[in-house]
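Here the complex is missing a single protein chain, while all its other protein chains stay put.
For clarity, chains are labelled A, B and C in written order, and residue numbers in each chain start from 1.
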Amino acid sequence: MIKVGILGAAGYTGGELIRLLLNHPEVEIVFANSESNAGNKVYEVHEGLIGDTELEFTSDMPWDKVDVVFFCFGHGKSEAFIKEHSIPANVKIVDLAQDFRIKGTEAYVDGAVPTSSSHDYVYGLPEIHRDAIAQCSHLANPGCFATCIQEGLLPLAKAGLLTHDIAVNAITGSTGAGQKPGATTHFSWRNNNFSVYKLFCHQHLHEICQTLNELRPDGTPTVVDTLNEGFSADGITVDFIPYRGDFARGIFCTEVVTLDKAVAADDIVALYKDFFRTAAFTHYCDKALDLKQVVNTNKCLVHVDVFGRKVVVTSMIDNLLKGAVGQAVQNMNIMFGIDEKAGLSLKAAAF
Amino acid sequence: MIKVGILGAAGYTGGELIRLLLNHPEVEIVFANSESNAGNKVYEVHEGLIGDTELEFTSDMPWDKVDVVFFCFGHGKSEAFIKEHSIPANVKIVDLAQDFRIKGTEAYVDGAVPTSSSHDYVYGLPEIHRDAIAQCSHLANPGCFATCIQEGLLPLAKAGLLTHDIAVNAITGSTGAGQKPGATTHFSWRNNNFSVYKLFCHQHLHEICQTLNELRPDGTPTVVDTLNEGFSADGITVDFIPYRGDFARGIFCTEVVTLDKAVAADDIVALYKDFFRTAAFTHYCDKALDLKQVVNTNKCLVHVDVFGRKVVVTSMIDNLLKGAVGQAVQNMNIMFGIDEKAGLSLKAAAF
Amino acid sequence: MIKVGILGAAGYTGGELIRLLLNHPEVEIVFANSESNAGNKVYEVHEGLIGDTELEFTSDMPWDKVDVVFFCFGHGKSEAFIKEHSIPANVKIVDLAQDFRIKGTEAYVDGAVPTSSSHDYVYGLPEIHRDAIAQCSHLANPGCFATCIQEGLLPLAKAGLLTHDIAVNAITGSTGAGQKPGATTHFSWRNNNFSVYKLFCHQHLHEICQTLNELRPDGTPTVVDTLNEGFSADGITVDFIPYRGDFARGIFCTEVVTLDKAVAADDIVALYKDFFRTAAFTHYCDKALDLKQVVNTNKCLVHVDVFGRKVVVTSMIDNLLKGAVGQAVQNMNIMFGIDEKAGLSLKAAAF
Partner (left out) sequence: MIKVGILGAAGYTGGELIRLLLNHPEVEIVFANSESNAGNKVYEVHEGLIGDTELEFTSDMPWDKVDVVFFCFGHGKSEAFIKEHSIPANVKIVDLAQDFRIKGTEAYVDGAVPTSSSHDYVYGLPEIHRDAIAQCSHLANPGCFATCIQEGLLPLAKAGLLTHDIAVNAITGSTGAGQKPGATTHFSWRNNNFSVYKLFCHQHLHEICQTLNELRPDGTPTVVDTLNEGFSADGITVDFIPYRGDFARGIFCTEVVTLDKAVAADDIVALYKDFFRTAAFTHYCDKALDLKQVVNTNKCLVHVDVFGRKVVVTSMIDNLLKGAVGQAVQNMNIMFGIDEKAGLSLKAAAF
């Protein structure tokens, strides 16, 4: 059994992680840390868990009793936490925040664990980094939008077909905004509403561009991280419009890629099917997609349509699962050499 | 033109009142008071109003320029406000809070304005108090649940048919909980969710019991305000279960009344049709109801089914309109002697 | 491995059953019968299953290859199907329709399998019939509303505390209305809407009354099935108002029971905790409930409040799981003597 500790266990991702791990056949939750809830039963905060566990939140962090810890902090707190605490080297870390997702100039292509860098966190997108993940001790779990958008673009990126600006639209559920109530998560406002935010400047662009540049063959254009370099730099851009949807779970994404010249649809589809042939949770789907196919699962579904030189990709995930703790558990499974799907055969909500 | 001032104009009811009054043919909004938003355009807070008005919030309260003021404060603040400010006697007041809804022992049956009391606010339910409203200067606007439940029970109450405990279930939309975000109005929680609250002890029981006792004929049982007297007092009780629905607007209510003996359904229906014959906005409906028939209107629709000794009443309103500012404007129309429906012929949202 | 056949596999309950059984550790799906979809992949109809199974629908019914079959037909078709087909005696049957839920005069109290009757189907409510279920070959799975309402009333029924009419309100999600599109499941109508239907005459009253009468101690009043006997018969009634909610999954129910005299809340709570102590999926909850605690699980959660002589019970389930196929699998587990919870440790949707 893998012995697990959870930091930040009282938040949305903490709760979802507990829900997953309680049913994971090879995991034992050793501690669920939450300063403010110490001493309370986990089911008093994550109320649906009544009957499933008598686990209590704790303010302790018994490092010597665990094999791995998950950081379910808000962004920016993981790095601070590590500096303030001495986590033994044998305790693996899976960080769900964005603190260690960006590598600087080092790329860690599959099979090659980075050896020198400002930090040693592997970017945990199993569809391209499985070998590196298997060998790492420290893992940076990808962002939700970033996961969904990357999965949609990976096959084209690797094939060198990203040569023009990419039009990305992605709609997220409200759980992406976290547990703290606010104006844009107020039910009276959000119900039956629709809006955009962080237009062309969502922070996940950093990790998306990092991956696309890592995969691109020599001679193809650089993908410009417009957050760093602005819109006048040489290269192509990811023009990402994030939308707030009026549902709680899921990300639905379309990516429109313009090719240099028209390619037969069958060839594009073959590229996708081939790329994801060995993926545990990402599947190419022949039919058009709808979001609830993936809600409450760790799947990513991808579909492609082709119109002349334009390839329209649809990709979708559950933002809390494949977009957060599901992928984190998938990564943990790989890190510990067990079945990648262990604990992740989830019944879809479907309705 | 009736010159109107609005206090607490930046909240949900304040905004809805402005939306109504901008289209009211006989009203001019003289000021919309909001300390924290003074100087801002109204449409910067109530954003949908762009293009409709250039009105700005103000911190002023020019009493000499208005005929009537609406209090859109939170509960408990109206009374405090009045003590701190000298509102001229000729300025009428419509209070949307609960501060002045309860009269103590004085009843103000239709046509008889109360002459002695701790305060002189008339309880503004037009279906029973139209004459008193027409003559009053100070009006306490009924609560949203209270309006919907009373409308469903008024004909039976007046006919002396309330002789057993009444089972009331009423589901409200999220706007009933106001503008401040919180755990039970968080979209991630409330979406597709359902729950109860203030079970058997909602504060609107005060005004409901006050009205039912006011209407009941001699010899019929007292309706016990269990909030004051508990559950062992002599008399009948209103067993009210409030539910939180996962929609934004509307209250849907069922009231189950047990009669002493079975009465023909036609007779009960006739009682309702007769009672509401002259009502401006309350209609008896022969068919079963669904909530969206009243959403974004000032209507109350009522329907009755009879099973042996049990009468099952369905009543429904829009909580922000007939349950708040719509009824407030209806009351203002009556107070100023203009058409009761002026400014209130609203297009239903319907979908 | 238990070898399973599914009839009516292309409908909502058929799909949900497949979703459950694919993850059940001791089950193999031998066939999924659907005349109209024969030859199609299951994931072409239940689209979220892509990547989970290559199973195809079949028009065959190889009885000799299965240990148990599930009938996922519409109501009324199970009985007809059995007459038209010779199902071998050694093949157990779990019927999800209402065809065999009512026994006539025979009661099958726990431990006593009925020996003579018009049919030999055991009513599969594990919280009262576990022993009978364990010994039976033919099982009638309870209705969704019926399950939720009964779970809320069982402890009081057994204790002889049901002596007055019971006020029941239960709100169901749209999946309760099945797969066929219609006016009241049209999104444009149902979204943000609320309504009642089958007021006081829902067909589940039959099975609810059957159970309550089965459990009631001698000397307590008969529970009248008003659908059969009307509202003037001697005894107490279950005054059941079904509501259509604007969510897809779940049933939220309140049952108001009037006692002969006031009982301490602690005693009532103890009654519930004791009754459900050994239940696999029904839990008493100290805190007020909200529906999403049970959505996408096989749980039933129950909570009780007491006001004078009134006991207000809240009970809730997922209508497709504990209210249909989840309970069917639970019953199958009991029938085959395996862990009652096998395949039913589901991650709640939670949001």
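Descriptive notes on the structure:
The working rule: a residue touches a chain if its C-beta (ideal position, glycine included) is under 8 Å from a C-beta of that chain, and two chains touch if they have at least 3 such contacts.
Since the structure is predicted, the reported quantities are computational estimates derived from the model, not experimental observations.
When the omitted chain is restored, the residue from A:N169, A:Q203 or A:T222 that touches it is A:N169. Within the set C:Y12, C:F57 or C:F200, the residue that contacts the chain not displayed is C:Y12.
The hidden chain makes contact, of the residues A:I87, A:I102 or A:I241, with A:I241. From the options A:N90, A:S118 or A:N192, the residue with contact to the unseen chain in the full assembly is A:N192. In the complete assembly, the contact with the undisplayed chain comes from A:R309, out of A:K65, A:H85, A:R309 or A:K341.
Residues of chain A that touch the chain left out of view are 165, 167, 169, 171, 188-189, 191-197, 199-200, 226, 230-232, 239, 241, 243, 245-250, 252, 254, 256, 258, 262, 288-292, 295, 305, 307-310, 312, 314, 351. For chain B, the residues touching the chain absent from view are 12, 15-16, 19-20, 22-23, 44, 46-52, 173-175, 191-192, 248-249, 281, 283, 285, 287, 290, 292-297, 299, 301, 320, 345-351. With the whole complex as reference, residues 12, 173-175, 177, 179, 181-183, 185-192, 246-248 of chain C touch the missing chain.
As a convention for this text, only the chains that are shown with their structure count from here on.
Think of the whole protein's Cα atoms as having one middle point; the chain whose own Cα middle lies nearest to it is C.
We define each chain's centre as the mean of its Cα atoms; on that basis chain A and chain B are separated by 48 Å.
Remark: chain B and chain C have CA centroids separated by 40 Å (rounded to whole angstrom).
Shown for chain A are the residues that touch two or more other chains, namely 12, 173-175, 191-192, 248.
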